[in-house]
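Have a look at the structure below before the remarks.
Excluded from the complex is one protein chain; the other protein chains are retained at their positions.
Right, subunit A next:
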Amino acid sequence: MQSENGFYGQYGGSYIPEILFASQQQILTAFEEAKQDESFLAELNKQWQQFSGRPTPLTFCANLTEHFGGAQIYLKREDLNHSGAHKMNNVIGQGLLVKRMGKKRVIAETGAGQHGIATALVAARLGLECTIYMGAKDIERQYPNVFWMKQLGAEVVPVTTGAQTLRDALDEALRDWSSSHEESHYLIGTSCGCAPFPEMVAFFQSVIGNEVREQSVTQFDQFPDRLYACVGGGSNACGLFLPFLDDKDVEMIGVEAGGKGLALGEHSIRLSHNLGQPGIAQGFATMFLQDNTGQLQETHSIAAGLDYVGVSPIIAHLAETGRVKMTYAMDDDVIAACTLLLKKEGIIPALESSHALAGAFKDAPNLPKDSKIVINLSGRGDKDIFNVAKAVQDETFPEFLNDYLASYPTRHLDNQEQN
C-alpha cells in the first residue's frame, strides 16, 4: 500500500530524533530504488524460495470445515517458512537491502524472540554482525529462543528499563541506532516505526497475499470471501490483506489479543472498543494504549508476539476506514482454538496465529457452506511448548523439567573442558 509521504490517513509519518534523519533518508532512497530493481527482486524471490521454502501451501481443512458446518476453511501456511513464521519474509528482504546499502551490522528488537531468531538467521547467512535487544523479562520467559540467537552468533542484550518487555526493547534498539546509524541498520520486525518501515515491511510481507491470490484461484476458482489474521504489530495481517485491498468482495478481519480482560494492562486491543487512543511515539503516529496524559501503558497477551502497545499505521488506517474489521480473542479462546487445530488437522499453531483461528472459528458456523475463508497461520507453535503445556495443565511436563534439571551438568567449567 502506497503511503502519502509516509502517512496512511492520519497515521504513520516519521517522528524520530534529528540524529536519525540522514539514516532514515538513506533507507527511504534505498528501498525506493530496490523495489524497482529487477535484479533485487529476483534475488529476493530466490532467497525466499531457497532459504525459506516459499511458496508456502494453502491447506484445506476438511475436518474443521465439517466440525463447524459452515464456511470452508483454508490455512495459509506461513508456519512452514524457515524459522517457523512469516517473520522470515521481511528479514530476508531487509537483509538484502542492508547488503545493498553496504552496512555491516543489524540491530533488532524482539518480544517473544521470533523476530530475533529470524534476524540472527539472516545475519549469519549474509555475514552481518547482529545485536538483538530483548526485555529482561522476555528473556526469562523465552530463553530457548535466546539460546538459539546466541548460538547463531548474535549478541543478545537484556533491556532492564521500564517493564522490560518489547516496548522497552524497541526504545533501546532506537537508542543503539542513534549512535550506530553510520554502520548499522535497524531491522524492524513489524510494519511499525518511522517511514518507510511500515510500507517496506508490508511490501516484503505481501508475498503472503500475492500467493493466496494465485493459490485460491487454482484451488477453488475464486478469491477467498474472507481473510483472517492476528494483529500484533500487524505485519502478517498487512501481508495477507494488502494484495486484496482493491477486491471489494474480499472481507478482512483482524484479530487482536483480548488477553485476560478489557481493563488497561490486561490486553493488547488497540483498534476496537475505543481502548486505544491516537498518539505519536516510537517514531510514528498510530493508535496506542495509553493513559489520559499520553504515557504508554503495559499490555498483556498469552502470545508474546501480540503483546505490543502500538500497531501498524496501515492497519490503524484500514480499521478506521472500515476496510478491515477488527475483533479480539481472549487468552482462553486462543488455547481452545489451538487445541482444536491440533486435534482436527494435525497442525501445531503459534499462539499468535491461534488468535486468528479463534476469530475465524467464531464466525465459521454462521457463514454459508459454499463460502471460503483463509486464515493466516503466521507461525508454528513449537516455541509455545511451555505456555501451552501450562495452559492445558499437562501433568508430566514438570516431571520432565525436573528430570532434565537433575541431569544437567551444573559444573560449568567441567562442561566447557569436555567441549
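To be clear about the criterion, contacts are C-beta pairs under 8 Å (C-beta built on N, C-alpha and C of every residue); 3 or more make two chains touch, one makes a residue touch a chain; residues count from 1.
Heads up, the rule we're going with is that contacts and distances are computed from a predicted model.
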By UniProt, of "Multiple sugar transport system permease protein", "Carbon monoxide dehydrogenase", "Spermidine/putrescine import ATP-binding protein PotA" or "Tryptophan synthase alpha chain", the chain left out is "Tryptophan synthase alpha chain"
Contact with the hidden chain, among A:180, A:219, A:272 or A:371, goes to A:180
Note that subunit A touches the absent chain at residues 13-19, 21-22, 25, 157, 161-162, 167, 171, 174-176, 178-183, 277, 279-283, 288, 290, 292-297
